[in-house]
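To keep things clear, I will list the structure first and then write my remarks on it.
Other chains dropped; remaining ones untouched in position.
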Amino acid sequence: MSALSLHRPEENTAPAVPPELLHIDCGAHTAAVEALAAKLAATAVERDKRGGTALAERALIRQSGLLTLSVPRQYGGAGEAWPLIYRIVRRLAASDSSLAHLYGFQHLQIATILLFANPEQQQRYLSGTIEHNWFWGNATNALDGNIALQAVSDAAGEHYTLDGFKTFCSGALDSDMLNVSAPRGGDPANRIILTIPSRRAGVHANEDWDAIGQRQTDSGSVRFEQVRVEADEILGPPGPGGSPRATLRPCVSQLVLTEIYNGNALGALAAARAYTLEQARPWGSSGVARAAEDPFIQQRYGELWSKYRAAVSLTESAARTLQEAWDLGDAITPQQRGAAAVAIAEARVFAARTALEVTAQIFETMGARATASRWGFDRWWRNVRTHSLHDPLDYKLRDIGHWLLSGEPPLPSIYS
Amino acid sequence: MSALSLHRPEENTAPAVPPELLHIDCGAHTAAVEALAAKLAATAVERDKRGGTALAERALIRQSGLLTLSVPRQYGGAGEAWPLIYRIVRRLAASDSSLAHLYGFQHLQIATILLFANPEQQQRYLSGTIEHNWFWGNATNALDGNIALQAVSDAAGEHYTLDGFKTFCSGALDSDMLNVSAPRGGDPANRIILTIPSRRAGVHANEDWDAIGQRQTDSGSVRFEQVRVEADEILGPPGPGGSPRATLRPCVSQLVLTEIYNGNALGALAAARAYTLEQARPWGSSGVARAAEDPFIQQRYGELWSKYRAAVSLTESAARTLQEAWDLGDAITPQQRGAAAVAIAEARVFAARTALEVTAQIFETMGARATASRWGFDRWWRNVRTHSLHDPLDYKLRDIGHWLLSGEPPLPSIYS
């Protein structure tokens, strides 16, 4: 028997969260999103403790009908716009931050095909995504250095051979298709992105991700041993950086991160609210009969909720800006791309800082007994703390400040 | 000669602000808004020092064509929606916070007629507003207590007599029409709102406003000596509180305050930016040639700008919610009204806190010489500090928290 459950032995799982607080309008997909989120939530605390690959939950995503929403209609997809995709990421993150990350990165990989691939490749990979319901992974971390992974071409240039490894390969495990970045022939200035089936001979996704948060994103390493890559598996033209439009990829990526933060903040607030209403005791000198009537607790909810709402409003605005930039197609100018990048940077920094604050401070509304491990209330903070370090927020702020002062948008890179 | 201007004796006024930063899309009215804002900005620093009534600048507003934008088309007005009105308030506040307040409260008085007055009164006062280009003032502060102002009716109930005074009567001086609140016959539970010409015999608006900020809002006192009020000058039905729709008035009011904060934050950022670019010196150990290249200065601009943008996004979202509530007309339910009130409360608190932070921290990007009195860079903070105390933010937070926990929206009052 647990000391912390003595008074309520029946309460050994997280309290049910009032659904309305979590409700996010996802249009025609709302019911499917809610159903998936509910299934993920049911085991999220336990799986956070366990870590590792969430095979069953990845299967739930595959079965949800939501995996391919961003594939354009011409390839048989639903052609949903980015603001909707991001709302789904947020909603799923409020239940399960790791799986929401994998879901968001699925669409980042689809965006990668749309932005980097030539028409023939788009047809092949996007139709395939619809036909086979592919779950995509990535091995595109740019910080592993030149020696980590090499793409060496044969004399005729007809195929390449991959040798080496990559780290932070979110979603590679249990994936069907894999986007990979590598310097061509060891030249760091000549970075290519290529697409291969994840089960191709020589590709070894390792079960070695063990971080303090985002524990089921499988963001571990992939080892490549003499992996053959055909010439037409190298994405492009345009490939990465080949056009202003192609540089939208980090914009898509950064907003996935942003909505992970927002989703964790929302999930934390919803879980805390349920606890405050169902479990928390009024403090002795508060003079109130229920914790929910405590003026300091109400004040803190007001403060955290207002900040969360500001973060969501800013993110939604940035998502609309991204969609406008996306819809410009090849006509997009560097200045228009820069405006979107700045809007997204603003949202990312603000949402990250807000989510760190919200997920840390929810405890003040619940009290000491809420630190019992079985509630898993610290996972929200651990998720945000882990994910917000993806690339330094201070440099995002510098980019924004430099733009404000000079009018020069951030240089397109893998992070900005 | 001023010590602080020794090196740049020609720079004795605030540096020109790059217009693009301040640009806010006000639709068809953008040019008129920009022209008015520029004229107000030209003398804002000097008038902040002087205080008192800004007769010439009130005349500029009268001549701008912007005074009556919210009057519905059926009365000859432009029938502009609230989100546009608020954007204009924000833009004007970035140049002159006091005049922006008077402009915003003009539309609050028009809303008062729309919400409280009967059809005949609406026709009379709104058509009159268009015909005579009336500038409205108010004497509706609820905190003066019962004894401050009395409305006594004659035996036949055909007219009333006002005796007493009101404080915080923003815009009463130099106004044409005046909305006044009073307890009927000394009954605090029976509060009426009435409309009279500001120049009616016995109405004395005093030049006694002298606060640390918002120095030209004329928010001083009005004394009423045996002022005759006709029965049909009492607004209603429905009057205040007579319908859920009528309770939207504080929502309109609170968003005016909110945009005053946002406008001051924007004005402060724009003024600081110009100073950083044109006046600030790089710090000795920074290793950069220009202050604008200082990483800490860029970082701070990034931080302040991101927060400002979050405040504006949240406020724009709240303004859309208000408009939706407004458009429901008499069909609005208390719950729908409550949702709007909560959204607006979130925006008000967040924008106030953000503007306090922004207007205080701009100095870090400019350095010691920017404290010279002639720049007037402290006026942004003084304006926000003054205006954000209108009603306590902590109680707004409690309202939001209580709603989050209980689902009960704030009780409609003059402040919520």
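Letters A and B name the chains as they come in the text, with residue numbers starting at 1 for each one.
Going forward, contacts are C-beta pairs under 8 Å (C-beta built on N, C-alpha and C of every residue); 3 or more make two chains touch, one makes a residue touch a chain.
The structure presented is a predicted model; accordingly, all values stated were derived computationally and were not measured.
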Full complex, copies of the single sequence (shown: 2): 4
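We take it that only the chains that are shown with their structure count from here on.
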When chain A is superposed on chain B by its C-alpha atoms, the rotation angle in degrees, nearest 5: 180
Geometric centre distance via CA averages, chain B-chain A, whole Å: 40
In the complex with chain B, residue positions of chain A that touch it: 21, 269, 273, 276-277, 292, 295, 297-303, 305-307, 309-311, 313-314, 316-317, 343, 345-346, 349-350, 394, 396-402, 404-406
